[in-house]
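In what follows, a structure is listed as structure tokens, so that the remarks can point back to it.
Removed: one protein chain of the complex. Kept in place: all other protein chains.
Order of writing sets the labels: A and B. Residues in every chain begin at 1.
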Amino acid sequence: MSDPLSDLPEAVGRRFAEGGFSSGLSVPDFGACIEMGLEPLGFVQGFCAMQWGWFGSQGMRGSMGYPMAQAGGGYSEVFQCPHGMRGSAHRSWGQNFQQTQVEAFWTEGFTSARSRMMDEAIALGAHGIVGVLDTVNEISDLQISEFHLRGTAVRVRDAAPSALVPWTTFLAGQRLAKVFEAGFVPVAVVSAVSSVRVWGYCMTEYLIHGGAGASWLGTDEPQEIEQFVVARMAARDIVRRKARGQLDGDELHGVELDVTEWEVTDDDWEVRCRLRGNRLRRFKDFDPLPAPRPTVRLS
Amino acid sequence: MSDPSADLPEATGHRLEELEHGLFTSDLSVNEFLLVKEAGFHPVGFVMGSSIYHIGFQTRKWGQSQELTKLTEAMYNARELAMTRMEEEASELGADGVVGVRLDVNYYEWGADAAEFIAVGTAVKAEDGVSRLNKLGTPFTSDLSGQDFWTLLQTGYQPQGLVMGTCVYHIAHRGLGQTLSSTGKNVELPNFTQALYEARELAMTRMQDEAARLESSGIVGVRLEEKSHQWGSHTIEFLALGTAVGGSGGAVTLPKPTTIISLDN
Partner (left out) sequence: MSGPADAPAGRDLAAEVRRAIAFLEHPPTRGLEPTSDLTIDEELIVHSIGWEPVELVSGLSMVSIPWSATLWSWGQGAITPASSAYEMAFGAAIARIHAQAAEAGGHGVVGVTVERAVHASSVDITLTGTAVRPIGAPAVPPDGIFVSDLSARDFALLTIAGWRPLALVQGASFVYAPRRSVGAVIQQRTQNVELTNYTEAMYNARETAMERMQSMALAVNASGVVEVKVAEGPMPFASHAVAFSAWGTAVRRSDTPGRRIDPAIVVSLDDPTLLFDAANLE
């Protein structure tokens, strides 16, 4: 069997080609790996560049009162104007809908990058990949999003080669050691995205921008901007459900939720949620630690 | 004895009443909260004092380094007002002292030359009922964190009061001509370093005077802050802050520390 370390110079070469990008294993992390019996084999990565051509074509907003978005079977909700008289500038209807094409785009990008990274690890004979870093580089004038996953491939010393795909985790170092000590084994890095488009209708427009009198709003009291609230809650629910859908009975820990909102065009927004976490499996019964000893530092 | 809260706006009364009826509020972190309790004190209420002060304009000589006494007075009075009101709120609650005091200055867009001085902290009361008021008969104040407060008490000392000294100093401008012309000549001009030294000393001396008034043994946690506020870079306020301490009469219970090497990232 070829020396797995013979791959290292190539990994180093790649690393330096990126302008001195760090290997991701600091000295303490490296120490922790050795302590865990994990042998670092090399730096592995996967790329996937996706071009998004769907911008603008995901349902054109019509002005004649018909929701045009097909919504791809996901969440969709229409909001009707409560006012009787309508002028041409009056947004007589609005819609929240799940942009399944956007979500599929992200899923494909991330999954492809991840599986390519795992392929490199398999070539090295690794059992798993620790310290996974994932970034998305958006080159908007070319309408390209570049998904990049990288980490350190490791082999479990004194263990047989595995028939399974390599396990992956965002964690490394002492944090990972604690995961094992707590009774968990890492399975995979999980990423889920939800995208909800908000085509504002008249009520939303007036409430957000102010300036409309009680006649349009129906009251001079503060009121909830229902369309937005519903959209944001839905976006969070959807992303949680999608992440759950990747668990298959396992648990998700160390979750990070990023929410961005931006105005696509006038009174037309997108709420996007991205959830990332570590899928872990319990391998032994829970053995609670004794309550920790509180200390006060003198220096 | 005059009502200590006579100076405070009306709105305060109602809130303090609620606190007196048993509800406590505290801006201490959970760590600090538990340590303060461990030290034998119970948090009583979050107290604040503030004052919006107009800082008068003071003319100054361009080429001379000097203390701007009017501004010094203003900065001192404004902070004193804020601190005193905070102490009054604490007195009203029957507290023994205030810990975790923070002094802040806020500037608002609409207040030209006006600044808001705020003092906030958590009022505490000794659980054993023995009064811990300082030599002046007012609740002690201290900017020590909950952790430092606990540690101090283990040494057998107790905070007496937050003491401060301030000095607003104008640093002389030296034109290029002056700099060039002074080479090779004896010129009597206070030099830059000397000016700063004097300013700092003034601030620290005033702080020590306050500590002496409290008949304290010493000052811990001294820090010196230098700010230009809104006066431009040649006018600096030097503020010396510290906590004056005195013997608490309690036993020294500081155990031998354990040395650790943390293995965490």
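What we mean here is this: contacts are C-beta pairs under 8 Å (C-beta built on N, C-alpha and C of every residue); 3 or more make two chains touch, one makes a residue touch a chain.
It should be emphasised that the depicted structure is a prediction, and the values quoted were computed from it without experimental measurement.
**Student:** In the complete assembly, which of A:29, A:103 or A:267 touches the absent chain?
**Tutor:** Here the residue in touch with the unshown chain is A:29.
**Student:** Among B:15, B:213 or B:234, exactly one should touch the missing chain; which is it?
**Tutor:** Counting the whole complex, the residue in contact with the absent chain is B:15.
**Student:** For the full complex, which residue in B:35, B:103 or B:152 touches the chain that was left out?
**Tutor:** The missing chain is touched by B:35.
**Student:** In the complete complex, which positions of subunit B touch the hidden chain?
**Tutor:** Counting over the whole complex, subunit B touches the hidden chain at residues 8-12, 14-15, 18-19, 22-31, 33-35, 37-38, 43, 46, 48, 50-58, 70-71, 73-74, 77-78, 81, 106, 108-114, 116, 120, 150-151, 154, 254-255, 257-262, 265.
**Student:** Of the residues in subunit A, which ones touch the absent chain?
**Tutor:** So the residues of subunit A touching the missing chain come out as 22, 24-26, 28-29, 35-38, 127-128, 130-133, 135, 151-152, 156-159, 162, 164, 167, 170-173, 175, 177-182, 184-185, 187, 207-214, 217, 220-225, 228-229, 232-233, 236, 240, 243-244, 247-257, 259, 277, 281-284, 286, 288-299.
Here, only the chains that are shown with their structure count from here on.
**Student:** Of all residues in subunit B, which touch subunit A in the complex?
**Tutor:** Touch list, subunit B to subunit A: 34-35, 147, 150-151, 257-258, 260, 263-265.
**Student:** Can you tell me which positions in subunit A touch subunit B when the two form their complex?
**Tutor:** 28-29, 173-175, 294-298
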